[in-house]
Every structure is written in C-alpha cells, then in structure tokens.
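Just one protein chain is left out here, and the rest sit where they should.
Chain naming follows the written order as A, B, C, D and E, and within any one chain the residues start at number 1.
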C-alpha cells in the first residue's frame, strides 16, 4: 500500500520557460530508460520476489523513490512550459522567429496536455511496459536494473550539457547523484548474489545439459582478428568453469535445411511452382 | 557487408511436430530478449562505436552469430509446425480433443505465416526496436548486453524443461552454451572497461557537478528496515568514492508545487472553477 | 513523494492455483482499463493540475490508492500461478489433458516472468501510456476517469462470474466496491464543475466562434429514423443554449476537393498518367 | 453497407500553405482523440449493440458522420502542404530561415505521404485501435464517447488559437460546433440510460456481492485533507444507495504477502540465495 | 461524405456458436491484412490523390465497400460468440473439457467487448495505421494494394478450411470472390499506369542520377548459385532499359568506416578506454 505527500523529494523549478527543453526532458521521464521504467520495473520485481527480506525491501524502497522522480520531472516539465509562447495566439503565430524556435517543441504539450507533462519520450512515443522486466530471477533482473541506471544516468548527463538554466541543472544534479547510488547499490547486490550462486544466469541450470564444447568459444564471424586480442578469447573463463577459446574460421555443423511442402489447405506456393525447371512452367489443370 | 551460407550453425530438427511448443519458442526468437533483439542490438552498437578495434570486432562477431541463431529458431519453428493438425481440414475441425490441445497454439502460424516462423513473441506481439539500445557508451551498452543474455538464457532454460523432444532439447543445449559464452564475454569486457574508466556510467561526468550529498544514500521509502542490512547500506561504496549511508526517515526537500493557471487560449479548467469555495459556484458570465 | 508499506490494502489470496484465470486477471491489471491505467492517469492529472486544492488532493488520493490495487492484483496473479502445472517438467509435458487445459494460459507467465505478474493485458499486449490522458482541463479529464472506472468495473464484474474461487471472488468484491466509490466520486466532481463552468468542454471557448447553426443538429447519416425519436433530436439542448434539431437528409456544403499536382521533386504520380484519357497513354519522353 | 459522395460535409480550404500547422492538425485526425478514433469507436459500438433501435441508429449516424470529418481533415492537411517549401529542392535546402521554420514540420509529410495526410498524430505516432472501446454496455461506452468528444473539442479549441488562417479557422469552427452537438447528445443518452438502469456501471451486478463497507469511502492516501471538503466525502452518494465517508488514516487489511519459492525448473533465484544471512553465502555444490 | 444503410452487403450468419473460430476470424478483420487495413488504405489514398478521375473514384468505391466488409465480419464474430460457453458462470467454470476447448478463445471477447468484435487481430494485437500507406504515387500504392489483397485472400482461404460451419463458409466465399475482383482490378490499374509511365517507381526520377552500373546486377550474397538460373540474372531487364547481370563474388567498394570520437559532452566511451592496448588500462585522473 502506498502513501503520498505532496512535497517534492527535491526542487524542480527552472529559472525560465523553455518548451524546447521540456520536450527533451520527456526522454528521462517517459522514455525507454526514463523514471517510469525504473519505477515500474522495481515495483513489479518487488511484488514478484518469491521469498522475502532485504532484496524485496531494497526493490520497494527504490521503486517507491522513483515515483518521486517521476513527480519531480512532471513538475519541472509543466514549469518549463509556463509562460512559454508555445501555444501562440494569432498574433504570435505571425512571428517567424518564435515559430522557428518552437519547431523543436512538442506540439502535444500545447494541444494534448495543456502545458503539462506526458508519459512519453522526447519524440512523443508513449511509454510501454516492454521497457521493463521482472523475471523472478533476481540476478538477471538486477543486471537489467544496473543497465537501466547506466543508460538513465548517461541520458541525464547529456541533458545537463544542453541547458544553462540553473534550476534545471540543480534538479539534474540530484538525479545524477541518485543514479550514482542506484548503480552502486545494484552492483553491490549483484556481487552478493554472484558470490552466493555463481555468475552465469540461471546458475542452477545443470551444466552438463548444455553443449559444453561451445560454452567458452568466441567464433570469429566478422573478418579481422581484433577480437582475438581481448580477455574473452583466452585464459580462464569468468565463471571459473572453462577456458576461453578463439575459433578463427567457424564452420556450420548442420546441413542447409529443406522444408517439405505444406499441406494443400495452407495454400502456400504449390510445389510445382517451386521447381527450378522452368520447362515445367505450363499451368496445371485448375480445379 | 554480409555473406550468408545456407548451412546452419547447429542442428534445428525436432523429433515430432508440436505446434504448441512452436508458439512458446517464438519467445526466444522474436520476444523482448529473443535472438532478433541481441542481433540488432550488437550490430547497431558495432556500427555506432566511435573508435575501432577489439570492441567493435567483438560486437560484429557476436551480432553476426545471433543472425545464425535467428535462422536456427526460424527453421525449428517451421519444422515443429510440419505435419501438425494445426490448420485442420473440415474433418479435423470436428475433433474436440485436437481442438483443445490446439488451443495453446498460435493461430497466426496457420493463418498468417503458412506454417512458418514469425518475428513475434509467444503471444504474437511483434518484435520492435525499443528492445534494443546502442548509446555510444560501451560500458552502458555492455551492461545491457549482459542483462539481455541473462534474461535470454533464463528463458531458454525454462523452455528446456517444457518439452521432451530430443531434437528441440539438443538445439536448446546449443543456445544455452552460447549464452554461457556471451555472458562470460560481456562480463570480461565490462571488467576491462571498468578497470580502465571506473564504474559509474558515464564515468567522465564531473563528480562535483552531481549532488554528492546523496550519491551514496539509501532512502528507506518502504516500511521495514530489511534493506538496511545489505551491503549497499554501509561500508565503502562500490565505486570507492564514498561511504554508503542509510536514511530511515527520508524527508522531502522541496515544497509542494503549485502551478499557475495556464493562459486562456489553452482552455484548461478556468481558475474560478478550481477555487475550493463552492460558494462561488455560480456560473460566470459567458462570452 | 511516496511511501510504501508492504501490507496489502485488502486480501489477495486464492483458494487454488489457476493459471488460466491468472491470464484473464491480467486484463484488469495491465489492460486498457486496468489498474495501471487509472493509477498513472490520476497521478499525471494531479501533477498537471494548474491550481491546487481539493481536486488535486482527490486525484493524488485516488491515484495512490490505485497503486495499491496494482499491488494486490500482482500478488493475486503470482499466487494463482503457484503450484500450477504451468511450466511442466518433461513428464507433465506428456499429459494431453493438462496440456489442453493449459492452452488457455499465458506462456509468458512461465517463460518470461517466472510465475509472476506482468504489466500486460490478458493477451500479453504490454500496457502503454496512450491509455491515459491528463489534459489540464479537469472536466474533460474527470469524464475520462468516469468512463475508465465504468469500463473497469464492468470488466471486474465479468471476471467475477468466470471463477468459483472464493479467495479470488473476495478480492474482486473489494475492487467492485472501490470502483463503485470511484464512479460516485467522479460523478460528484463532474457535477460540481458543470455547475461552476457549464457542460460543453472547453466551457470557456467563445460560443460565437463556433458554427452555431450546427451546434444542436443531429444529421441522419444512417438510413432509418429511429434516432429521431431520442431526446437528442428534439427539445432544448442539454447545455441550455439551443434546441435540438433533426436533419433527415443531410447535404454536403462543399464541393468535391481537387488537389493540384505535387511538384516534380515529390515524385507523385505524374499528371499525364493521371489523365483519364487512355488515348494519351503513350509513354512520355523520359529524362 | 456504406455509400460515399465525394462532396465534403463542409469546407476544408486554407488561405495559405502551412506545413507546420499541417503537422499539428494531424493530432485531431489520427491522434488519441482524433476523428478516426470516434469514427471507429461509434461504428464498432453500433455493430456490437445487442438489441436494436434508437441507440444503434444514433451510433451509426454519428460514426458515419465522423468518417466525413476524417475526410475533411485529410483534405485540409493535403492543402496546407500544397506549395509549401516542405520538400525543398537543393536550392531551398540552403536557406537557413526556411529550414528553421520547417523544423516544426513532419518530415513524413514529404518523404512518406507525398504531401498527403497520414493516419497518425502530431508526432507521427500511428493511430491504433486501443484508443477505442466497444464493450457492449452502452452506458459505459457513452461515457467514453462523452469523454472523447470533450478531449477532442478541447484540442480543436487549442488549435483554433494557433493559426490565423481564415480558411482553417472556418473549418475548425465547424468541428467545434459538431463536437458541441456530440457532447450534448451523449449527455442526453447517458441521462436517459441512467434514469432507466441506474448510474454505477454495470448497474445489474448484484450489490450484495460487492464489499459494501467500502463502496462509498474516500481513503486519504495523499497527505492533507483538502479532498475531505468535496461533495464526494460527505452526504448521500450520487447513486442514492449510500453515504459518503472520509477515512483520514487508511489502514491495510491484509498482511504483507510472502510468495513461496518457485519450483526448480522455473530457475528463479534459488532459495538459498534469497536468505538474508550472508553467513550462508558460500556457494552450494553445483550440479 | 458517407451514408450508411444498416442492411449488410452479404449474409454474415453462422450455423453455430464457435468462440474459438471467432478469435481466428479477427485476423481478417483487424489484422495486418484485414479489412480495416484495406478500408483505411484505399480511403486515404483516395483523399490524397492529386488529380481526379477514375483512379480516385475506384479508390473511393473500393474503400467504401471494405467498410461494408468490416461490418460483415464484426457481425459474424458477434454471432459466433452468441450462446457460447465463453464467459461461463461459476458452474461452467468447473468443467475441464469446456475450459480446455475455450483455451483457444480470446479472453477479451468476454472481458472487454462483451461478446462483440474488436478491432484487433487473432492474438489480440490492436490494428494500427502503419499497416497502410498512401504515398501520393499511385503505381507504388496500387502495388501495395495488390499485395494486401493477395495476403488477405490467402488468409481467408486458410480460414475457409478451418471450419465446417456452412454459414461461415458462405460469408467467406463472398470475401474470396471480392478479393478475386480486387486483385484483378489492381492488376488492371497497375498495368495501365505502367503502360503510361514505366515500371520502376518513381518513374520520373532521372535515370542518370542513379548509379546505373548496378541497376541491373544481382549480387550473390548467399553461397550457392541457384539464383543465377533465374530470369532476373540474365537477359534484358524487365523495364527494358538494361541487361541483367550476375556477380558471383561481390566486393565491397568502400573502406571499413572509422567514426571519430564524440565530443566530451556526449559522454560516449572515452577514447582512452577504447584503445586496444591494455597496458594503458590505468585509470586516468578523474575530474
């Protein structure tokens, strides 16, 4: 169960209106690696944890915090749209300079949300749940969390350089710090789980059931051997169970497949039309 | 530039038809963490690498191999649909038992693809490019790759237990082994990059520009202190730049936001209607 | 800012496993009118309110409660998947009866989420943000809220009849009651706003700027005059500003449009090829 | 069955080209609440009505009219793109001012549709059927219709202020008037149905099967009691069956859920790795 | 402008209920090549025709007819759901046989549409406008129309074999015949346009601006020379402007690209971390 207080976790107040930056900021609100993604991802992971304890609590702590970040970004975007010449009256519509600058804004901020934030990315693409995963396997999921926080902090860092509004930068500095923590915490949790259970997810799948001959082999499918010089091509494997090998000329192990014709009621290309011999190209008697 | 040979990297031949399993197998072909995802993700990362050398080569090697896995899965699915009572003639349509079993098959395998594989997941949801990322920051991207391979191997392991067809299991054992390698290789590459540049992505963002007071703080937003017992709540941070702290009662740092009214031409709720006082509920003079 | 407690708002415990019903229940969790929709919709409306007071508080109260409903449904679905023969071992895979029944389950519950809930609907289609609206105009939005609660309660009522599990029914009876409240509350809020500002959204758009001749006219575009007998076809209009009229034979008011040719660099069909006269069909001199 | 005449219901002719406004106008053609949405929604509701008579006729009348609005908007957009420097020849491409202004146009209007309208919104997001509902319950659906017409008219009103083209404004004044009618007619139909069957959808669900203790309760989940001052927090409920109550400190009614471990073949996090005690962190014997 | 009559173009009445077939039939209503696709595609092509005359009229004729097919399919699906044990009462929920058969039905037909059709495909994926194209170039578009009618008739033919309901078969025989006509008509229109303007779309692009050396070359990128035996590999090209050639060993014409580093504010992988030499792996001084 959740409670809300209307105070914000941190300030979300720009110095000036900037509808073009409001559009860009949508990326870290409703984009692939935005705050809605991590909020939903952590909450579903928390609810799906089979077992209880510190991991579930960590997920619920962090997922709940991310809701506060969604709130801060939504507030900031609404304020960046305040007093902006975004949805111009007729007079403003005549000014080519304003119109040109507004070319970079999101028309839906005026037409659809009435100067409010939207749960979409910087191109107006709506957030969807396939950005998230809650697999029930925490090591797999925490790696996804670390990846999401890495992409997320990267995007915030890029946005930081695209504005000179002190209020916006101040809020972004908060998000950057929180992403620093979140990367650190998922690394800590991953390390702990790897020490407990191993590193190749799922760690409990019986190794003898996989085709172990190729479990530590790098196949060279792109011409040039630069990849042979990496750590992944020689020495003991990272999971400690094998030795990396490099195969310069990978060979196929199975013949080219030939699929039999489909039954007639599927109406695929009829077999006689697939025969290579054009000599047989006379049309068969139709039904 | 690419070349194809029609031989398969490994066998993809089931013992028996099984249209219900064909549907399930679509998940690791065209789902969120299926082979199309990793193929496209690695190729785009490779093309977007700014610089050259072993990382780019590794990405192109692996992305190109994943195309071969897409091919194997497409072949396997087509064969699982061979000779299946999937698209029954009228007579077959009368048999309730067959119909019941076929309830778990994907109707599009008969209607749309004519007994072929589709680039969709096990629920018929089409693959889309938002499953992938190529950010230009390799540490961020390799973490995403590791996460994708972890989820992918997890799904293949689950599928392994859902069939007793030796041909299918044989192919899955190949995919499991390759995913073992791919997890190992991304871990190796991540370790190398972390040693070179640090661990908090992006590593080059100036630390003094983030709000460092909260860079190593775990806020307790979910009642109960289990998360305080984790490694992430005490001791030096994983990046070596701070000390983890636990805040039991997080406080908001900013006042509840109040947004001013929108200008009239936005046609938001008019200010007089937002006033709490119902006394003023008499309708204002209309234009 | 948000806080979570791990206790549930209400019980979410089925008597028995039922993976087929777990799939169906996804509809009201992650479907078009599921709990994620109303949670996200009310929160964004709350954040975008321009002004403060009871409407914003009501939105935040209700949006925050809906998060608790997401939590209950996620928990219920995970429990319905417990002990189910969903992801059968090889042995179970041989039983046609079990397989047949499982035809109605969602394969992603086993393959993707590992017996957990997903933020998708009953066909595995992921939740997306276009299910929601936060327009800044509360009367428009509250009508959407009422519509969503009406569809939502309808779906829960239908699900209620599809199970005989007492635990599931108990939880659904809670959701039905809450939806009763939410329909009542939005009706109350709508009524209040309509009394304050009028009923045709947006109420502040100057009426003389619309084409008032057709503001209260029902055009008969479908043969038969049954619709002429409704309240909407005669008597004073609901907004009190006009009188409903019925036009039996609507006429077009503008000529059929003829668009001029596009410029050559658009490479639309060349004008000479569009001419009706086939006589001119000789190929023009190519560039 | 349908018939088309090529004349337009109303004029759709701008005074001047304006590719930037053409992009914006797409919102009310192919957006979430655009004309395609209402056309498809009313037609499907009409086809799904179980019973006949005036409601079905009203739906078919209105859905068929909306097709005419799709046609008008498509025509207007094509004309706004006529003679525009949208898809510039090489020479025009050199002019930074034109380029800047064109920044706000939709590149697909030149590249994809060849100066024609597209069934997408103002950000190029394609129309999809999840914008619509036809539930079989007319009261639920008519409320959705009223909501859609409210959002739609709001968006048209906003667009009206963003242009000073008299031809465009003339067409928008027509759409505004028709949306006035459509809001009025759905209100009339809703009122009639509510008088016949009650107001809480579905009205036929037995009230004693819902958890009536909470059917009229407002839970205060967001700190602050402003919402307690609303009509929804005291007095008789809108449906006449209860009395609104306000609960200042809502309490959870069910314990925090603990989900049991998944079976081994699901490969979730193994139970020993979930135990809080780090002492047990030694790796178990692997298979 | 459009008119509707409520009579159907042709019968749409099944002999018996069949909710499983109702799900399958959705494919040709709301799927990729279903009737909504062709209706919307032809209407938008018609509205976007720049010029007037028989092509526009043909598009409007056919697009308007397709609306009637949407109507027929919606009606048929609703009737297939009548009297079906789809949304069973509690008692029915106990019968495993019925449940098993219903595994193949679409749960949204009961939960969401209340025994009505939905604008989605046979897996519940909603129709979206990216299935369609209206490019302004009629030859390009008519080819797409022919392709869509070919896929559409193929799907209807497959469905014909999956049922033994005479009423359903009767309606499908109508759709098959209409698709025969529509394939014939687009072939006729394509032939006419090709005779007028040529066959390589766009026909008006100056040939000397393309890289004519490779305009008629088949590159052998997949090992094996079977494709060299086709008509496309020798003899005059189909457009009459060249001669087909076969290149057995295609060579790249451009060097492997090396992208320069991104500027620092993009926070891509820093150049020192991309250097192959691991010797330089000591962490640089951080800011």
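Note that a contact is a pair of C-beta atoms (placed from the backbone, for glycine too) under 8 Å apart; a residue touches a chain by one contact, two chains touch by 3 or more.
The model shown is predicted, which means the values in this text are computed figures rather than measured ones.
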> Where does the absent chain touch, in terms of which shown chains it meets?
Replying inline: A, B, C, D, E
>> Out of E:45, E:135 or E:163, which residue would touch the omitted chain in the full complex?
In response: E:135
>> Even though one chain is hidden, which residues of subunit B still touch it in the full complex?
In response: 1-9, 30, 36, 40, 43-44, 47-48, 50, 56-57, 60-61, 63-65, 67-68, 70-71, 74-75, 78, 112-120, 126-130, 132-137
>> Counting contacts across the full complex, list the positions on subunit D that touch the omitted chain.
In response: 1-6, 48-55, 87-91, 93-94, 96, 99-100, 102-108, 110-112, 114, 123-126, 135-139, 192-193, 195-198, 202-208
> Hey, which subunit C residues sit against the chain that's not shown?
Replying inline: 154, 157-158, 161, 226, 229, 265-267, 276
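Assume only the chains that are shown with their structure count from here on.
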>> Rounded to a whole Å, what is the gap between the Cα centroids of subunit A and subunit C?
In response: 25
> How big is the gap, in whole Å, between where the Cα atoms of subunit C centre and where those of subunit D centre?
Replying inline: 7
> Listing for subunit A: what residues touch at least two other chains?
Replying inline: 1-9, 48, 50, 52-57, 60-61, 64-65, 68, 75, 78, 87, 89, 110, 112, 114-115, 125-126, 128, 130, 133, 135-137, 139, 154, 157, 192, 202, 205, 226, 229, 265-267
